[in-house]
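One structure is given here, and the rest of the page talks about it.
Yeah, one chain of the complex is gone here, protein chain that is, but the others are all in their spots.
A and B label the chains in the order they appear, each numbered from 1.
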Amino acid sequence: MDRIPILKMGEYLLVTIQVDMHDQLALALQEDLTERINRERAAGVLIDISSLDVVDSFIGRMIGNIAAMARVLDANTVVTGMRPAVAITLVELGLSLEGVHTALNVERGMALLRKKVAARNA
Amino acid sequence: MPEGDGNSTNAARTCDLRLPIRASEDIVRMRHAVREHAVALGFSLVDQTKLVTAASELARNTLIYGGGGEAELTALRIGERRGLRLEFVDRGPGIADVQQAMQDGFTTGTGLGLGLGGARRLANDFRIESTPGRGTRVMILRWR
Partner (left out) sequence: MPSADPPRFSDLVAANEATLLADWMKQQKAARGTRLDLLGESELEDQSRRFLRAFRTALATGDLDDVSQPAWSDVRDFLREVSRSRALQGLKPAETALFVFSLKQPLFALLRGALGNATDRLALDTWQISTLLDQLGLFTMEAYQQTREEIIVRQQQELLELSTPVVQLWDRILALPLVGTLDSSRTQVVMESLLERIVATGSEIAIIDITGVPTVDTLVAQHLLKTIAATRLMGADCIISGIRPQIAQTIVHLGVDLGTVVTKATLADAFAVALKRTRDAAVSAQRDPTT
């Protein structure tokens, strides 16, 4: 089974989800990310979902889990690029993505991560 | 339920497309089918997304709690009105307390418990029929 690639950028990890993930793929991503955050002592994780036209509660939970595990490992999580239709649907669905920071795009997301890390280190 | 026969295993129901839900890849395939149908019927992007998301929730329930089953898609054309009806059927253990199952946050598994309530919020019409030991049928419908 193909796994979603995770890029390392300095002390940050970057994931771009570009496929409609089936459940096993999502779980594999969750595992891989957690393992990498730990291994690399990453300061932050950026998950870009600008290619996703659907986010259901399973993916929502995956994101929430990643953020929770990242926090335990002292890392921040930012989700970027959520589409309007997806955002509106998630609100209606009742999914709040607590504990997850969001940004409009990867650029703003990285800026936010750096800000969080700087605040942590201050 | 529309045909009112209470029998959730009526294979004689007609629909435009029947898809098996037996593995998680099936959920993805079904999402695409719903998207295609919704686009063809002229639903707005937001409404398409709501339909696909609701379908994903219900299909997963069918797979995980129902032990697998089927999804039935039916395009509705009444005069100028256009709609899409989705039904999810399984012959699993059934739901003992439907009211409870509909509550947000309630889950007998590891999910978020938003599936049934969420699907209802995302649809114009929602019906559920479940008999412990026999199975479950959930119907959602959205008008364009």
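Convention: contacts are C-beta pairs under 8 Å (C-beta built on N, C-alpha and C of every residue); 3 or more make two chains touch, one makes a residue touch a chain.
In this text, all values refer to a predicted model and were calculated from it rather than measured experimentally.
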item	value
Residues belonging to subunit B that touch the chain removed from view	46, 80
Missing-partner contacts on subunit A, residue numbers	9-12, 79-80, 82-84, 87-88, 90-92, 96-97, 102-105, 108-109, 111, 114-115, 117-118
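The working rule: only the chains that are shown with their structure count from here on.
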item	value
Averaged-CA centre spacing for the pair subunit B and subunit A, given as whole angstrom	28
Subunit A residues touching subunit B - in the complex, by the definition given at the top	20-24, 53-58, 60-61, 84-86, 88-89, 92-95
Complex contact set, residues of subunit B against subunit A	24-25, 27-28, 31-32, 35, 45-46, 48-50, 52-53, 56-57, 60, 104, 111-112, 114-115, 117-118, 121-122
